[in-house]
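The next block holds one structure in the form of structure tokens; read it before the comments.
Missing here is one protein chain; the remaining ones are kept as they sit in the complex.
Should a chain be cited, it is by its letter among A and B, assigned in written order, with residues numbered from 1 in that chain.
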Amino acid sequence: MNSFSIADCTTVDAALSQLKDDAVVKAGGVDLLDRMKDGIEQPTRLVNIRNVAELRGIRETDQGMTLGPLTTLAEISDYAHIREHYQILADACGHAATPHIRNMATVGGNLLQRVQCWYYRSADFQCFRHGKDLCFAFEGLNQYHAIMEYGTCPSVAPSSAAVALLGLGATVELTSAKRGKRTLGIRELYIVPDANPTKFTVIEPDELITAILVPKPAPGTRSAYQKYGEKESFDWAIADAGVVLEMEGDICKRAVITMGAASPVVRRSAQAEAALAGKPINEETARAAGKLAVEGATPLSMNAYKLDLFPVAVYRTVLLAAGKMNRDPSAAG
Amino acid sequence: MPDPRESIPASPPALTTDSGKSGISRRGFLKGAGLTAAGTALLDGVQGFTSEARAQSPHGVTEFGPGAIPVRLHVNGAEHTVEIEPRTTLAEALRIHLGMTGTKVVCDRGVCSGCTVWLDKMPVNSCMTLAIDAIGHHVTTIEGLSTEEKIHPLQAAFVKHDAMQCGFCTPGMVMTCAALLERNPHPSEHDVRHAVSGNLCRCGTYPKVFAATLDAAGTLRNA
Partner (left out) sequence: MTKEPIEDALTAQAAAPAKKTVQMPVGVPGYTLAEETRSVPATEPPVWPINKDLKYVGQPIERYDGLLKACGRARYTADVQLPGMLYAKFVNATVPHAKVVSIDTSAAEKYPGVKGVHVIQHVLGNAQLRNPALDPAKYPVVRYAGQPMAAIAATTPYAAEEAAALVKVKYDTMPFVVDDVKARDPDAPNVFPGAADEAGSAGGGGGPHGVAQTGNIHGPSIHKRGDSEQGFKDADVVVEGHYVTQVQTHSALETHGVVADWKPDLLTVYASTQGTSGVREELAGFFKIPLTNVRVITEYMGGGFGAKFGAGNPGVVAAALSKKTGAPVRLMLDRQEEHLSVGNRPSSDQVLRIGAKKDGTLTAIHLIAYGTAGCGTGAGCAGPAQNLYQAASLHTEENDVFINAGPASAMRAPGHPQGAFALEQTMDDLAVKLNMEPIDLRDKADTHPVRRVERQIVRESELWKSRNPVAGADQGPVKRGIGLAQSVWYRFVSMGSNAEVRIHKDGSLEVFSGVQDIGSGIRTVMAQILAEQFGVPPSQIAVKVGDTNYPEGPQSGGSVTTLSLTPVVRDAAWQASQKFLADIAPALGTTAGDLVLVDGEVRSHSGKVAPISFKRAASKMTTSQIAVQAKRIPDYDPKKYLTYGGVDVAEVEVDTEAGRIHVRRVLSVHDCGRPMNPAQTISQINGGIIQGISFTLLENRLLDPKYGVMVNPDLEQYKIVGSREIPEIDVRLVEAYLGQSSTDASGIGEAAGVVSIGAAVANAVYNATGVRIRHTPMTPAVVLAALRAQGKKMA
């Protein structure tokens, strides 16, 4: 890891005042240290926000819930109110990474972690996302890569929290010392690689995530998240699904289906959602939604199996959310 | 000699710059003004957003590095001053600077948990934690779990069940399982499996790690 200086901040104002001259924000530090140890980033100055107490914690409000971005994944998944009312979020945070990493990693950091594409993560390869002009994955080893919406970069969205928060319709509050606050939806937070391959999010260098706002679920809402890997002990998702169902009696009034490991940016599947809206949730409708979730997918040379796997992830998670199936023993994390 | 585990309060004390009441003074290694409970805040629901826990510093910024700086770490109930660069990980500080080599570095990326230590009883990967982020926290390492006089029941159970082979993952396994027992005195095998799901063992000691942990849980409950 390269040498750097660090400004240890204890307030948001202090942190914002330090966001200049290519300084890089460090929260839990998990993904940042990973990239630095891999030698794909060498920041010479870090701004440590880990000790900004006001950015940590969970607040229940009339409108829903506010998450401090420094709240750890373990804190979120262990929080009773979240387990009760936002199961999808508890699942996503509680099944990310390893137990120890969940004690260290913050939800804000989870949203902002970079893609796990092994070419991007290797100092031996310099791709579009490092500002060069090629992708190694299309002709290389792409078994864990995207099957849809990939354009120039078929990496997949790595944040499980994003899959959950997108499903819940959460927004992210960004704060800049100069321009004040703005609020964005989860999907708007991310930049698709075609638009700007080296910039992963719309967050400006002088901005911090200062809150994550999660609206109160409509009455009758049930939700769940599951991810699938090659093993159940720690693994990155090869397929995953977030499901939020607004139930009225036996009928699903509205469904939100989200996926991470299918595309470079976390996505909703309008087709799968439409297949459930106005219908009862059962194996038949759940499977129909699963099939539609990969409609239009164009797999790469080594990942056609994801066309089988995503429908399974979606149908089983729909049934899990609806209380019609147990948590899948094949699900990871 | 008291068991050092007992000397660690369940929730860490509020830390202040200028008061010695916590026994952990930051004076001398923080160039800026004071810090308070920042960084040690446990999950506190609403409280994290209140101003009470906020830093009292007018600037709220402390500069470190890039060169080496003296840093005081609270490890296994004792204070140690180490001269480290900001990039020094907690694992490096423990192993290289303090000679506490019980903590192992294996993957160096936070995926094997061989480097598990406790920050305020919370198991974390010391390879992915900067040493300066341990300032003001109680660090417990494998060396601090037992005393010469009193072996932690989990360590005794690891021996009894032969829950080790080469032993390189063992300190991390022990720290992880001991943390589990701290927060869950009645774990099931399922709980143990989940707790160590980030701990990699290449010799394949898992079945005996499960057995040892469940056995130690019984011993601790009956103690």
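Here is the rule we go by: contacts are C-beta pairs under 8 Å (C-beta built on N, C-alpha and C of every residue); 3 or more make two chains touch, one makes a residue touch a chain.
Here the structure is a predicted model, which means the values were calculated and not measured.
Among B:L90, B:V174 or B:L214, only B:V174 touches the chain that is left out of the view. Even with one chain removed from view, chain A keeps its contact list with that chain: residues 1-3, 116, 118-119, 122, 124-125, 136, 139-141, 143-144, 228, 230-236, 238, 302-303, 305, 308-309, 312-313, 328-330. Although one chain is not displayed, chain B still touches it through residues 85, 87, 92, 95-96, 99, 101-109, 111-112, 114, 141-143, 145-146, 151, 155-156, 158-160, 162-171, 174, 192-194, 196-210.
Throughout what follows, only the chains that are shown with their structure count from here on.
Centre-to-centre separation of chain A and chain B, using mean CA positions: 28 Å.
Across the complex, chain B is touched by residues 1-11, 13-15, 17-18, 29-30, 33-34, 37, 44, 46, 48, 50-60, 66, 68, 71-72, 75, 78-79, 97-101, 103-104, 232-234 of chain A.
For chain B in complex with chain A, the touching residues are 32, 35-39, 41, 43-51, 53-55, 57, 59-66, 85-87, 89, 108-111, 113, 116, 122-125, 128-130, 132-133, 176, 194-195, 197-198.
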